[in-house]
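Some notes on the structure that comes next.
All protein chains but one are shown in place.
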Amino acid sequence: MKQIYLLLTLSLIIGIGALLSTRFIEPPLGEGDSAIHIFNWGEYIDPDLLDQFTEETGIRVVYETFDSNEAMLVKINQGGTSYDLAIPSEYMVEKMQERDMLIEIDHEQLPNLEHIGEQFLGLDFDPENKYSVPYFWGTVGVLFHPDKTDLDFTEWDMLWDESLRNEILLVDSAREVMGFSLNSMGESLNETDPDKLDAAFQKLVELAPNIRGVVGDEIMQMMINNESIAAVIWSGSARDVMWENEELDYVVPEGGSNLWFDTFVIPETANNIDGAHQFINFMLDPENAAQNADYVGYSTPNDAGLLLLDESEQEDTRFYPTDAQQETLEVYKNLGLENLGIYNELFLKFKMNLE
Amino acid sequence: MKLTGRLFLIIMLIVLYLPIFYLAYYSFNSAGTMNEFESFTFDYYLSVFQDSRLMVILMNTISVALISSVVATIVGICGALSLYFLKSSKIRASLLNINNIMIVSPDVIIGASFLILFTFLGISLGSVSVILAHIAFSIPIVVLMILPKLYEMNTSLLDAARDLGATPSLILSRVVLPQIKPGILAGFFMALTYSLDDFAVSFFVTGSGFSVLSVEIYAMARQGISLEINAISTMIFLIVLTIVLIYYFLSTRKTVKRGDLS
Partner (left out) sequence: MRRLLFIPYIVWMGIFVIIPIGLLVGFSFFDIEDNLTFSNYREFFSWSYLQMSISSFWYAFLITAFTLLVCYPLALIIKQLKLKMFWLFIIILPTWINILLKTYAFIGIFSREGLVNNLAAQLGLPELQLLFSDVAFVIVGVYIFIPFMLLPLFNSINSIDQSMISAAQDLGATRMQVIRKVIFPLSIEGVKAGVQVVFIPALSLFMITRLIAGNKVVTLGTAIEQQFLTAENWGMGSTIGVFLILFMMIIMLFTRTKSKTIGVGRL
C-alpha cells in the first residue's frame, strides 16, 4: 500500500508543481496589465508579429486556437472566456451577427483599413464592414498532378472523367462539395431549390466511384504524399501543399466557384475593445500584412502589403486571380438553418454512398 | 508454445510502437514534414525549449493529467467500494449503468454538455474547469478497474477481520485496500491514459489562455502539424520510458535479492 500512497502523493506534488512552474515561464496577467485574448486557427499567424505587437503597445497577447468555425461559435456563445478578437470565416460572421454576438468595429480607429483592396470590402455578408475586417481570402479549386493526368480541370465536369477512378480527394464540407456539383451544372452555389439540390446530389452519387476519400485538413499531407491525382480543396491549403510538393498545380475551374474570407471580428463578450482595434490596425499595416502572408501562405487582401511580396507571388493568378476571374466567383450566402440542413443531409447521404 | 508466445508478444510490441517510432523518426527531419527524410536535425527539439507558449502548454498537460488522475483514483476507490457494499443489487446495477454511460458517451457530447454545465454553474473556463472535466471522465474507468478486484476478494477475510474486532476503517486500510492494489494501480494509469489521450472534452472546457497539448495539436491540423509536436511527443515518451526502465531495473534487483520471482 505504501507504494500507492507514494505514487499518488508524488503525482499530486509534481502536478501542482508543473502548474505553478508555468507562472515562471510566462508570468500571469496582473491587475494593471493590459492584454487581449485572441481566438484563431492554429498556426494561422506569424508568432513574431504577436511579440512585436506587445513590444509596440505594451498589450500582452493571450492566444488560443480552434479547429473549426462551428467549434469556435460554441465556445464564444457560451461565454466562458471573454475573447477580444476572433477570426471566423465569412459565413460564420453572418451567423454571429444575426445572433448579436459581435460588436461594431470603429473604422476611425483603423487608419490602416485603407490598404485593404476595395473588392474585398462591402461584401454581402457584411455590406458596410461594420463587424468584420478581411484577414485572408481565397477560392475553392482543384489541386492536381499534371504529370499523372491529361485533364487540366478548367471545367468541374472533368472530375467525373473515368480516368480518375478512385483518384479524387474531397474536403469534408457540405457547402464545398455540393457547391462544385451545383457549379458544374451551371447553377449557383447558393441554390436553395430542392429539385436542383437533389439533382446536384444525384450527380455527386455518380462521382462516387472516383472518390478516394472525403477528408479534413489531412488532405494536405495526403496530397503532399501523392496519395491521389486530384483534390477539391481551398486555395490556401493548396498553396501550402504546393510549397512542399512542387509537382502539383492548382486551378479554379471556369464554371464558377466559391470566394471565401477569414475575417477579424470583435465578439460581444470582449473586455479590451480598444486593444482589439489596435491589434487589427497593427495587422493591417502593409509590412506586417506582408510578413504574415509570407508566413501563413494564404492570399492577403491588403493591396499595399501585396506589393511588398515577391513579384512572382503578386502575379500568380492561381492565388491572386484577375478581376475577370473573380467575376465568376461567389461568396456563400447565409441560406438559413433549414436550407443548410438540406445541404448537410444530402452530403451525409452522399458519404454513405461511397464504397 | 512458449516461444510462439514470446514471438507474439514481440510482434505486438512492434506493431504498437510502430506509429511512435514513425513520429520520432521524422522529428529529426530537417525537411520539416513527415515524408521524405532529408537530413538529421535537432532544431525542433531546441525550438520546443525556446517556445515559451509551447512549454506552458506542455506543463499544463502534465499537471492536468497528474492532478486529475490522483483525484479520480481517490473518488473512484470510494465509488467502487460503495458499489461493492451496496445491499440492493438492483440499485447497484443501475448505478453501474450510470457509471458506464460516461465511458461510452461520445467525447463531443461529453465536452459540449460539460461546457454548458460549467457556464451554468458559473465556473470560469481555465485550469480548474479542465481538471474538473478530466476528473469527471476518469472516475468511471477507475471504478471499472477496481470493482472486479473487489469481487475476487475473499469475503471470509472481511468476516474474520470483523470477528477479530477490527474497526471498519481498519478493515478498509489493512484488508480491503491491499487486496485491490493492482486495480487501483490500473485505474490510476488508465486515468492518466484517458487524460493524455483526450481532445474533444478538453477543447470545449479550455479557456482564458489555458490550453493543453491535444487542443493545440488539433488546431494545427489546418496548417499542418509542426514537427515540434513530434519532438515533444518523443521527449514525453522517452522520459516515461526511462522512468519505467529504472523501475524495471530496480525491481529486478530487488526480486533477485529476495529470491522472490513473483
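Chains here go by letter, A and B, matching the order in which they are written, and residues are numbered from 1 within each.
Definition applied: a residue touches a chain if its C-beta (ideal position, glycine included) is under 8 Å from a C-beta of that chain, and two chains touch if they have at least 3 such contacts.
Because the structure is predicted, anything quoted here is derived from the model rather than measured.
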Which residue of A:R60, A:R212, A:H277 or A:R318 touches the chain not shown here: A:R212
Given A:E26, A:D46 or A:D172, the one touching the chain that is not displayed: A:D172
Hidden partner interface residues of chain B, rising order: 1-2, 5-6, 8-9, 12-13, 15-20, 22-23, 34-35, 74-75, 78-79, 81-82, 84-87, 89, 92-93, 95-106, 108-110, 112-114, 116-117, 135-137, 139, 141, 143-145, 148-153, 155, 158, 162, 168-169, 171-172, 182-183, 185-186, 189-190, 192-193, 196-197, 199, 213-214, 217-218, 221, 225, 229-230, 233, 236-237, 240-241, 244, 247-248, 251-252, 255, 261-262
Missing-chain contacts mapped onto chain A: 68, 70-71, 73-74, 166, 169, 172-174, 211-216, 218, 221-222, 225-227, 337-338, 340-341, 344-345, 348-349, 351-352, 354-355
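Note that only the chains that are shown with their structure count from here on.
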Chain B residues touching chain A - in the complex, by the definition given at the top: 33-35, 52-53, 55-56, 59-60, 62-67, 69-70, 73-74, 112, 115-116, 118-119, 124-127, 129, 173, 177-178, 181, 184-185, 188, 203-209, 211, 215-216, 218-224, 226
Interfacial residue positions of chain A with respect to chain B in the complex: 1, 3-4, 7-8, 11-12, 14-19, 21-22, 25-26, 37, 41-44, 47, 62-67, 71, 74-75, 78-81, 216-218, 220-221, 224-225, 237, 240, 244, 296
